[in-house]
Each structure stands twice: as structure tokens, then as C-alpha cells.
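Here it is, the structure, as C-alpha cells.
Removed: one protein chain of the complex. Kept in place: all other protein chains.
On to subunit A.
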Amino acid sequence: MFQIKEQSPVYDVCIVGSGAGGGMAAKILAEAGLKIALMEAGPDFDPADPDSQTQLKWNYESPRRGASTPTRSFGDMDMAYGGWEIHGEPYTRKGDSEFDWFRSRMVGGRTNHWGRISLRFGPLDFKRKDFDGKGDNWPIGYEDIAPYYDKVDKLVGVYGTRENIPNEPDGYFLPPPKPRLHELYLKKGIKKLGIPVIPARKSVLTKRLNDSRGVCFYCQQCNRACNVYADFSSSSVLVKPAGETGNMDLYVDAMVREVLTDENGRATGVSYISRQDRQEYQIKSKVVVLAASACGTARIMLNSKSDRHPNGIGNSSGVLGHYLHDSTGASRSAILPELLDRTRYNEDGARGMHIYTPWWLNDKKDLEFTRGYHIEYGGGMYMPGYGVGFGMEHQNGRIPGKDGKMKKAGGYGLSFKEDVKRFYGAGIGFAGRGESVPQKDNYCEIDPDVVDQYGIPVLRFNYHWTKDEIMQAKHMQDTFEEIIHALGAVPNGEKPGADTNYGLEAPGRIIHEVGTTRMGTDKNTSVTNKYNQTHDVDNLFVMDGGVFVSQADKNPTWTILALAWRSSDYLIDELKKMNI
């Protein structure tokens, strides 16, 4: 019925996915002179394009005032095309498993809207098993990746400060922005508890980095993608320069279904369905790099079955899709009475926090969990949008009014109107982001019964948190409560208890999912070697978060970038040596 169309050129490398890992691979490999096909499942996207722009738009320009929609999970102005559910592209969960999968279909993928928190993993993070006996060590150590973190810092740009904290390695930092008012209160209160607070580390350009990108103008909207490229998006920082080498063709709206192989089981390219005409096409290449996100890549590999790869390509170990793990997350919020009726001024800074708390209890052995978490802080006078003024009945009955008297919660009229103004900018928020212990039993697999609208079999998730993650969330809540009390703040809502796993978010919700194609020295227990090359197929590489052995309590992007660069250098070297 379908005529499969082969594209004419044979590329040196076909890269699937244009996010952090695929973008980095495209840039390094194209600049090395290799001919690249870059495959993206969504449309083309450039943060500087005025047609797609939401940056500096007012929420009232949106008929829903910026509220989220099924196509923009994080709000109408957020720059992620996709979200927790994509129409026509389902995924499923087995039994009582919980897992939510955030996908972004566009050039640059999820890097267009992410939080820009850019943390290096530390020496301990690669060898956690040595300390708690759980999970596995990485086949590499900090010293292997450090030179690439250095290069990423200088290429992409990250602000921060050199703190000399053992497991929080310093980098080549741009100077950070000054803390805001609520952050000064937080610093003061938290210091008393012996919990560290240091400047955030984010890939936002507080100073000029080079002539091709602008400098941050403090609109607080990195999640809307930056028109002057003053933050890191793969689309602007990696894919664009890769294209400008003249060595790359970008294929958009191309849903890659599988890796094609020859009779020896080696990769020969990929097949994809065009979202425009629903026809199937093929790309031929000498090397295939998968960077479609940890789960996207696992799905493509599991769907790439042949006589030589009966369980999916690169899956002779049977661990493909296994060891899937996300960061833990739990949060709480409060009202800081000192900020009621605060003086107004333009407080927009770089998006999100200017300060944070790195994990501070690595040496403590008597916790009821073994891996750490960091704390992100929120607050400030944000642009009013959907949600402003909501739930006033949970606030204005809990703090005395200007006259010092308590009043009934809720209300209407001028007194209510004034209350919304009074409480504006007085909230503070706490979000813990922690390391989970990877489990073989947490995995994604191909659902035997379900295909998406392109006919491609979909993923089914199997995932349960263990006691480690639940007790870590309990510790987060205890810490948040301690901080709230130290600040003299008024907590919102009840403290989450055991009935809700202490507010522990469902797996996937933190969007740090990794581990499905983990690296290792033993080909029976891992999918790739320490250079992101699959054990089974020498011309098949994985350059996304799938290769993580463990996630650390650090956001994964910086490590994805560093590993993709390292792997690309290795690939170039292997090609030079004629080993591939």
C-alpha cells in the first residue's frame, strides 16, 4: 500500500532528536565536516522567530490569560509544543504504575522551555554504589567528564559562583544576578539552620559570551524561549550553528519509527513517517545517533526488531528500557508576612530562582534514605496571569489585616480587592529535587496492544517508587517546615503526610527521566559503553539522558550536553581510525 521513499543522499550520521543531546551531536559532528541528517518529530523552531514569539507578550493577550491547555501544559505562553499528553500519540501504564511523560515536539525539544538549572554532577554522583551499596556505579568518573563540562560552560554559558563544595563542582561561571527581596529573607532565615544557600547556577547570559548571542534583559521568561538567545536552547545555541556549517539537513515533522539494519545487524539509517503526508521515508547513513529522549530512544530501539536483533536493536542484554528513573520532587509554599503590602518596583530577574540550596548531608549516615536532594526557591512579584487572585479564602483569613484584626476568610467588595493587592508578591515556595535509586523493575516496554496514529507501537510504563524516595520526600517536607518556621512564615495548606507519600510527585513529573539505555562496562547489564556507543552495534550511539546510570540530585541537561560532546569526539576519532 505504502511506497517507502528513500531520500537520495547517504549521510555520514543520522541524528534522531534535536534537543540537548542531538543538538550537541549535530554541532560537533557538522563542524567536524561530517554530513548530517538531523531528524525532528515536531516543526522547525527558532526562538528569534516573531511568528512563534510569546516572550514579552502580556497574559491578557491570551483569551485564557495564559492558562495551561492540553497543548501547552505549562501555560499558554510556555514554549513547549506538546506536554503530558499529545493528541494521537498515547502511552500507557501497566497495573497501578504511575508515570507521566512530558514530550516536546519542536526543534530544540524541551530545551526551549526548561528551567536552565545547570548543575555538574560531582565525583560522588558517579560512584554512589561505593557509598550506599545501592544501584550501580558509572563506568566513568568525574575526571572523565570534567573537561567536557568545562567546554560546555564556555560554549553555552552558565552563571554561578565558585564555592569549593566537594560534590558540587565549580565551573566556568558568568557572574550571577543579585538575589531578590524574598531571597534575601530566605538566605537570612535558612543560614540560622545551618543549611547552605548559594547563588543559583543557570544557563542564562548575565554577560556577553560571544557575538552570536545577546545578554539577558531580565524579563523573567526563559520558559518562553529567548528572542536574543540569552539563555540556552538547543535550537538557538546548537542546531542553528550546526546548520550554518552547510553540512546539515534538518528533517522536521519526521516521526522516526525504527533503526534500519543490514544482514550483519549494523545500522544503515532510519525509517520515519512524515507528519505532513503520513508517508514512510528512509534516511540512509553510515552512523545512527539516537537522542530522542531517554524514553523516545528506548521506544525506537525496542521497535527496531530484526533477525539479528529479535528483542530490539542494542538489547542483547535485555536491560533496554529498564532502570528508568526520574528525579524525586516535593514542594510546599508559605506566605511571608514581611512581604505583605510591599513596595512595588520591577523585580523581574532571570527566570526562577537566583539562589538555591545544594544537598548538604552527604556525610550523614542515619537518614532513612541514602541519596540527596537540592532545594529550589520561588517567590516574587510575577506578571499577573491565570491564577492571580485564586484561593484568597485560604490566605486572607489566616493573617491579620492592616488594622491588626483577623477577618473571615474569603469575602467580596473593596476589602477583597485590597486583599488581592496586599498578598501579591508575598508568597514563597520550596521545591525539593532529589536523586532516586534506579531499579531494574522500573521500566518502559512496548505495549503489545496499542499503536499511535502513525501506526508505531507505543510505550507502556512500569514504575513504583521505593522507600528511599518516600522517606526522602518526608525529609524534604520536614526541612521546608523547619525553614518556614525559622522565617516566621505562614505555611499554605496542611503538611503533606504519609497518606500522600509526603507530597512525592508521580514518577516522570520532574521531567528528568533517564537510565533506559544505561552505560556500563558489562554488556550483559548495560546497553552502551562508556562512550555512549551501543555494545551490540558499533555504528549506533545514544546521546541523550538514556545513558545515565544514576541521576544525582542535579538536573540532567549539563551532563547530557557534556556526554554528547564527549561521545561525538569519540565518534569522530573512531571514524578517523576507520574503526567504524
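Quick note on the criterion: contacts are C-beta pairs under 8 Å (C-beta built on N, C-alpha and C of every residue); 3 or more make two chains touch, one makes a residue touch a chain; residues count from 1.
What we mean here is this: contacts and distances are computed from a predicted model.
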Next item on the list: Name the absent chain as its UniProt record does, using one of the following: "Tripartite tricarboxylate transporter permease", "Gluconate 2-dehydrogenase subunit 3 family protein", "Lipopolysaccharide export system ATP-binding protein LptB" or "Protocatechuate 3,4-dioxygenase subunit alpha".
Entry: "Gluconate 2-dehydrogenase subunit 3 family protein"
Checklist line | Contact partner of the left-out chain, one of A:192, A:467 or A:576 | finding: A:576
Next item on the list: Kindly state which of the options A:32, A:330 or A:484 is in contact with the chain not pictured.
Entry: A:32
Note to self: Which parts of subunit A face the unshown chain closely enough to count as touching?
What the structure shows: 12, 30-35, 43-44, 46, 48-54, 56-67, 69, 71-72, 76-77, 79, 81, 87, 150, 154, 157, 159, 161-162, 170-172, 174-181, 184-185, 188, 199, 206-212, 215, 217-220, 241, 243-254, 274-276, 286, 338, 342-350, 381-393, 397, 408-414, 416-417, 420-421, 424, 572, 575-576, 578, 580
